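For this view, one protein chain was removed and the others were kept in their places.
We call the chains A, B and C, going by the order they appear; numbering starts again at 1 in every chain.
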């Protein structure tokens, strides 16, 4: 399966700032080609690349006031080898996080999913979130958490993922967020999904059902949206002027929600 | 400086459960002696030891219903070599976390500490929290966050640390929580403090002012209390029946709050 | 039906304070006998009586530091004539209030009770709350709202009433709280129930199911617990040292939850 992705960002930066981009596909995915350029005021910069234990690759630049452009393109011609399961990770992803308050959602989770375990539990949680939350573009704000999503009964992909993650953790299932390129997503943009550790494997689930899971490309992995943003900035205010994302895949079947799938 | 610590836990476990203890001093602290025993129903168990990238050492056992006893004792006869600063860590500890909502506290932080940077900022934040929050044993509950603490104006050591951490992150200063043994603390119990990354070094600060920082021994390091609990359990309900902690140090001066100090 | 109620309060007051008691049965209930005494430091006081538009009777005294005792007893030998429905009230009790955030619970209410109206809706809401919330004495704190109750899935009588009220208002049904004496309640204490305006009548419902509704005696009526507290104090701190409540009724049948009932 050949997968081709790209993104283009235009930022307006008000003064000296540090920008950290999470747009490159994760380490471990075999790439035929890859190119990343960042310019500020028309001049090309050389970003530092930082890589975390999950293979998340962050690109960092320091810029002054002005227009910053980022262009990224990659072509993957293979699938990542699934990583082993780290015992410390297993514990880390059982813990409550900023946008996944598994502690406050524990009574709800316990009541709604009593008696379920394993894959049946995972399927039930994803279906429950799918049935209750409406996808409404622009419906949520950056400080919204799983609890807010449950109350508002609507959100975007990150909100669906947060709610799945919070419920799963509350039920003793390690769960985390992955930012991904999603061939087949419409409208096309960065996507976020949930990964859950069941029977020794990190399965990917997506309560939005908006994109086939089999061809997703991992970008970043973490506890929730706080860990997986495509842009984090420090210093002067930064405004996102334009964002274009593309992702295509050859030779993949439409998603079958009954099939267990890993991010590869 | 010789430091001697111990703890004793008695738990009542209602059924099959997995217990993860965070009570051992962190890797990297030179130890003359160390002993950890865990028994369930009078029978000794052999815990797995898991160690994370910060040197946090977790001990895990699986138990059935009954009384679980843990005894830990260690004697440190040296100081840890300070670890280098990891760039990924620097980013990680700028992010909002479950109990440190730096996103929601950003307007407060920006208004209260305008114009300050570096050590002056760190000192100002710790003093601000110290002046506003009253230490009241039992005043907070496990789901309380930095925001709750700011509103309630009272809390225990974890609450003081959460509020410092949240404000610092909101101001662009990486900050994290350390669970520690604290010689000189009264009443004696597990203690929690904030570490902030300023000028390339992780300094330890403690807005409670309850224990000298120079002789603290690190146990666990993480984003907030979700990462640094002395006990995490999965499965059947677990009740803490008894907890005794001791910590003493030879040859250390009383804390001088003006002195920058690292956890060693 | 003859109904006999009493209460005894002992307070420890730390300094000059104004105390407002909401313990007397509401105006409009025919009383054979009634007696209220309040003493401070052994000396009897003469409370002011304030009566609101609903017939809630509040008794106010100003006291100095010391022990305050209140004793109240009344015997009702008839039923209140139901009041007409005030159009301003109808609007007032559709509005969100401190502990009944009908605005934030509107999406949940809309999704869970779609298509229902009138008595069927009222019955459905009460059943839904009854099924989801566990009665746990001491489980909630004074600042808990309907939203907190829904998340915690447990509470006491005021929490059950708040959640019913919030859901009903969100669905366009005026709803309010009544503090009542409740013959048959066990353990005996002050009780709180919900009144909902359906088909031109204020019906009383009780999702706890803990007391027969037919013999309840109204004390106070308002938006939520903020309006119906048995004690409100201003000034120096006040501690509740003792509270005893009694309520008995002759000649009443056990509650039949299928029967529509008014507070009389």
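Here is the rule we use: a contact is a pair of C-beta atoms (placed from the backbone, for glycine too) under 8 Å apart; a residue touches a chain by one contact, two chains touch by 3 or more.
Remember, it's a predicted structure, so these values are computed and weren't measured experimentally.
The absent chain, not drawn in this view, touches the displayed chains B, C throughout the complex.
Considering C:53, C:111 or C:136, the position touching the chain not shown turns out to be C:53 (whole complex).
When the missing chain is restored to the complex, the residue among C:1, C:116, C:226 or C:243 that touches it is C:226. Only one of the listed residues, C:14, C:35, C:91 or C:242, touches the absent chain: C:91.
The hidden chain makes contact, of the residues B:76, B:105 or B:192, with B:105. Residue B:147 is the one among B:147, B:243 or B:260 that touches the chain not shown. Hidden from this view is one chain, which touches chain B at 104-105, 107-108, 110-111, 132, 147, 151-154. Panel shows chain C; residues 20, 48, 50-53, 58, 87-88, 91-92, 94-98, 100-101, 103-104, 142-143, 172, 223, 226-227, 232, 234-235 of it touch the chain omitted from the view.
As a convention for this text, only the chains that are shown with their structure count from here on.
Contact with chain A and chain C alike is made by no chain in this entry.
The mean-CA centres of chain A and chain C are about 48 angstrom from one another, to the nearest whole unit. Chain centres here are Cα means. That of chain A falls 29 Å from that of chain B.
Computed from the mean C-alpha positions, the centre of chain B lies at a distance of 44 Å from the centre of chain C. The residues of chain B never reach two or more other chains; the list is empty.
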